[in-house]
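Got a structure here, written out as structure tokens. Questions coming.
Missing here: one protein chain of the complex. Every other protein chain is in place.
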């Protein structure tokens, strides 16, 4: 976006073609028009159709009329929100994210697995992957890289990506891993990871978010975006998602994971309660991370159920066959597969309650 | 406690008699002994038995042996906690609070009714009382007095106590009201209120807590103690309950109600997640107030279900036949009886899930 | 205010007489008028003049005109703020609080002395009183009663009021003590205490605030109101002061003292930074308590200087000849008189900087 002075951009407009996708010729024609008005076009790719955001200083009636005059254009929509794409009333409001054979929002979705893959014990992770599948999880978490408070702690290992993909091959489930920079991002995309996780520390790292949106465009890779650590405003969270969507990938899952300052006794201050507020503003599915929120295994099931009670679409649960042999956060906050199995049964029961009720 | 220099008291000890209650003569004998060692006796009355806390500068072996030598004394217990009475391992660990024909902890307990009784519309409150009973509530909330941010707002009316007691008479359900000072406390106790509520603003008003404990001793009146507003430590909350118990009434219910700073979008920052932490430390039942936590009626059911998911024993729900005609907080955060009925059904379902599971 | 349905009161109006005070006859005449319109009169006594707040459901033009028609009435003012009395644009905007021979706001004002008076060591307190006077303090703090987290801690002693008043007699300086209930309030007022302190735990105890305002009316007793513990809104703090003023005593000093959650390393989260925000909204002087804010003696001087840098009118500093022999909070957060002397010199220097500068 360099080279054009965009700093006063106020418009929030999208062009919706009649067909799912503009042809290259049609797109060039539209770009030619908006350029006359100092505007730019940003293509936003969805599973079923593309929309074309107009970035520019003002909404010229003349420009709008010229675009609406093209016979392959259906609508020119103004979005009454700072969020052109993530807003619940935006063109993407019916956008669905598909992971494996599950459509997010249709029943509860549980991601489970190790916080961090131990490259010295690949079998431990593979066994956990099978166990969480058996327990009812629908995707597998495995940290290849891991942000650590201290630079001298284990930071992960590129080689673990193979272990993660082996788990995918053996179980048939989609896999999730966190990336912190372009190097890791390219490895993960190249390997075929299904869900890229952005952690709380990078939740407002806009350069990374743009990079992810750009490099995963049209690749059917979802991005699980954690909330940043402070008790910041909700719009800041959704705006971070907007960065990814504006860069080309609208398959975004929002993930509350507890905030600081901490609740005395927990690792963070649980914030699954943000779920109904998010769902009023955005169409994006919400998957809560109770493990980082409470930070100790014994509290995880209660926090997971509370997330479902607040209307979350699922949870991500650190699970380990033998937490004490885990690395990263696993020894503190991973539960065992047997606990996970019971928990998933309870989660499904709360899902049923929430989806038969009219009260929430 | 004036007149004796208690400021270095470290002992945490309790005398447990063989019979449920010491006779006056026995008590006098014990007081005579401990006084020789510069200690005092505090009687703590339970439904089934009394215990006798020893307050004093040190635990003299000689004194302990003299007391244990009395044939009517069963045990002299040291409590390994700052909380002689509220600690989960204290003598009161099996203490049960009975309200109406419900033992707290046995199934979910929902208190419902107006934030504030409008003295000009007594029938509105009576009708709500019948409606919440029909919806499944087990106790009736009705604010006779109401702390208000501004001194010029309606502060309640002594006369409303009659309306509250009329609701009790007509429905047969226990009633709950908030008191802020000794004047109100005496009126409420005199009238026969079943649950005295201490609001967040007075949650650390130790003079009031002592007064309540003293004036409700042996009167089968429960005290619902709200958590104070800041994100203060858990021990501060339990210590406030200890004030009431130490003053004579252990029938205490802990009530999280959201903390400040607020979550952007809610009235406060929801804190039902404190429930498992409280239950590890104290035997006291936990009833959550989701209405003050989220502050808007549409979010109340989700927050109430989350509280149950965290293991609460019940919730207190502002309910009003016609919230827009309500006063105090009712227009913003009261739900209607039809919503309450559905909510109670969902609450009971989550109670079942939590109490069949071993995971939480 | 019971017996009249005030719950919809929205008016914020004050009657200003031509003379400083209405005669009894004049006041009766005005009460007669406003009663016809379902309103009430609240007298607010200042050092130099009284104003008369009108509490009522609406501002009837007819009523206003009748009052303005009285020849002894100067103005009928509507205040554009929820704070009739505390607002910086209210009739009291030029109200000055005098303590000893100091007008608050004219130079820095330091209150110093023990957190808690030890009734077993009265001389220790008297010696500290002389030492803080010598160090430059303008008033003496001495806790007769003390709110403590645990009910088994030393709670203070009525008898200490004599020690406090002896310090006043010997030094000639005004004295400050905290009160938590009506019993203590009456003792302190009766003894002739100059500054009544309301602690953070009772900062929103409106019954106490009303009582204080009522019982100190026209007695030239100032009220030092601490901010409540949570990170609550500024208006809540000023509204609490409004309770005292509306009950009859406008000699109110606002005292930030740190909020919870704590800053990691301090007792609370320092909040002297609220000072400029308070001073924009209210005319009340601000005296900051850095000791409870940071909670450890070694950080107190820096925090005190920061408060002055933010424009505070003074600070209240726990000072003790021998902190390790102190009770209450003294061992942790009291400084020694020699440190206080240096600190007051620095405080005065920052006062000079702030009051020659145009930048703040």
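Note that the chains are named A, B and C in the order they appear, and that numbering of residues resets to 1 at the start of each chain.
Here, contacts are C-beta pairs under 8 Å (C-beta built on N, C-alpha and C of every residue); 3 or more make two chains touch, one makes a residue touch a chain.
None of the values given here were measured: they were computed from a predicted structure.
Peer 1: Pick out which of A:180, A:212, A:286 or A:335 touches the chain that's been left out of the picture.
Peer 2: A:180
Peer 1: Which residue, A:52, A:125 or A:243, contacts the hidden chain when the whole complex is considered?
Peer 2: With A:52, A:125 or A:243 as choices, the missing chain is touched by A:243.
Peer 1: Check the options A:23, A:65, A:155 or A:170 and report the residue that touches the missing chain.
Peer 2: Residue touching the absent chain, from the options given: A:155.
Peer 1: For the chain not shown, which residue from A:202, A:275 or A:302 touches it across the whole complex?
Peer 2: The one listed residue touching the chain not shown is A:202.
Peer 1: Where does subunit C touch the missing chain, residue by residue?
Peer 2: 231, 233-234, 261, 263-266, 269-277, 293-294, 299, 301-303, 305-311, 339, 342-343, 346, 349-350, 353-354, 357-360
Peer 1: Please output the residues of subunit A touching the missing chain, sorted low to high.
Peer 2: 1-3, 5-9, 12, 55, 82, 84, 118-120, 147-159, 180-184, 201-202, 204-208, 210, 228-232, 235-236, 239, 242-243, 246-247, 259-261, 327-328
By our rule, only the chains that are shown with their structure count from here on.
Peer 1: For this structure, I'd like the pair of chains sharing the most C-beta contacts.
Peer 2: The chain pair sharing the largest number of C-beta contacts is B-C.
Peer 1: Where the CA atoms of subunit A average out and where those of subunit C average out, how many Å apart are those spots?
Peer 2: Distance between chain centres, rounded to whole Å: 51 Å.
Peer 1: Using the average of all C-alpha atoms in each chain as its centre, how far is it in Å between subunit B and subunit C?
Peer 2: 32
Peer 1: Between subunit A and subunit B, what distance separates the C-alpha centroids? Give it in angstrom.
Peer 2: Here subunit A and subunit B have centroids separated by 42 Å.
Peer 1: Two or more other chains in contact with one residue: find those residues in subunit C.
Peer 2: 261
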